[in-house]
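Yeah, one chain of the complex is gone here, protein chain that is, but the others are all in their spots.
And then subunit A:
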Amino acid sequence: MTVSNTTTRTGAAGLSAAPARPTGRRWVARAAGLLGLLPFLAYTGLFLAAPVVMVVVGAFQDNDGAFTTDNVTTAVSDQYGRAFVTSIELSALTAVVGAVLGAVLAQAVLSRRPDGVLRKAVTSASGVLANFGGVQLAFAFIATLGSIGIVTKALAAVGLDIYQGGFTLFGFTGIAIVYIYFQVPLMLIVFTPALEGMREQWREAAENLGATRWQYWRHVAGPVLLPPFLASLLLLFANSLSAFATAEALTNGIIGLVPIQIGALVSGNVVADQQNLGKALGLGMVIVVGLVMAVYYRIQRRTARWLG
């Protein structure tokens, strides 16, 4: 068959492209390339590396600048340790719920006509809602689901008093609901491109080869969507982990979340001169995010082979 010719030719072409010897000219080219990278390096250095270094260094210093592990030890014990647990629980919960709901919603929206009103409306609304946070969002929820909120009263009017039943907007569940409120649209925004990348031919080809809908999801759509789903989930987790203003406004800091604790420490509200403990907590957050990313990276590497 004539096909093999093509392959051999490609192979030969691949071999002939042997690496050139490094010459003086090449070093110049390389230096020029680094020069072009400079703005990027300056940016990441200034806004990413420097703060992290400051946090790490500060975490291990006492107020006189001497080395100590006290901050770090304190950061993982008692109220601060509990704050980490609560923060991680809250972030994991709202990320998972937000990701699942957001993905389902994104799929539902995509199945509508691209030029349809619903699709346009949901997409634009998501852009706004995903960035809706802080005091305004907290207030919006207080006005609806607070103890005298509209929804609360409406439910009570039909005989369903949720506050009587133990619900409060100002506890863990309340914050979780408020967070999910912005996690879902964020998921919709970041996950929609992945869904749009799914080709109708894949489903039809699978069906043509004898696959049921479930088999198509199990063998094709699932594996293809898993990496972007996990990436989105990670983003949602980090988004929730670092959210500060909403929880602060809603609970006045009653629920101990790490960002709230840091805020209190850094602003000197609780005890003066506890800034470095705040940095130790910040270091803890960096580590949490780092660990999550490490897990994600491992999963990603397995699928990277087929990601073009």
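We adopt the following convention: a residue touches a chain if its C-beta (ideal position, glycine included) is under 8 Å from a C-beta of that chain, and two chains touch if they have at least 3 such contacts; residues count from 1.
Methods note: contacts and distances are computed from a predicted model.
Not shown: a single chain whose UniProt protein name, out of "ABC-type quaternary amine transporter", "Succinate dehydrogenase/fumarate reductase flavoprotein subunit", "sulfate adenylyltransferase" or "propanoyl-CoA C-acyltransferase", is "ABC-type quaternary amine transporter". Touch with the chain that is not drawn comes from one residue among A:220, A:245 or A:286, which is A:220.
Here the missing chain is touched by one residue of A:211, A:245, A:264 or A:293, and it is A:211.
Looking at subunit A, the residues touching the absent chain are 1-4, 6-7, 199, 201-202, 204-212, 215, 219-220, 223-224, 303, 305-308.
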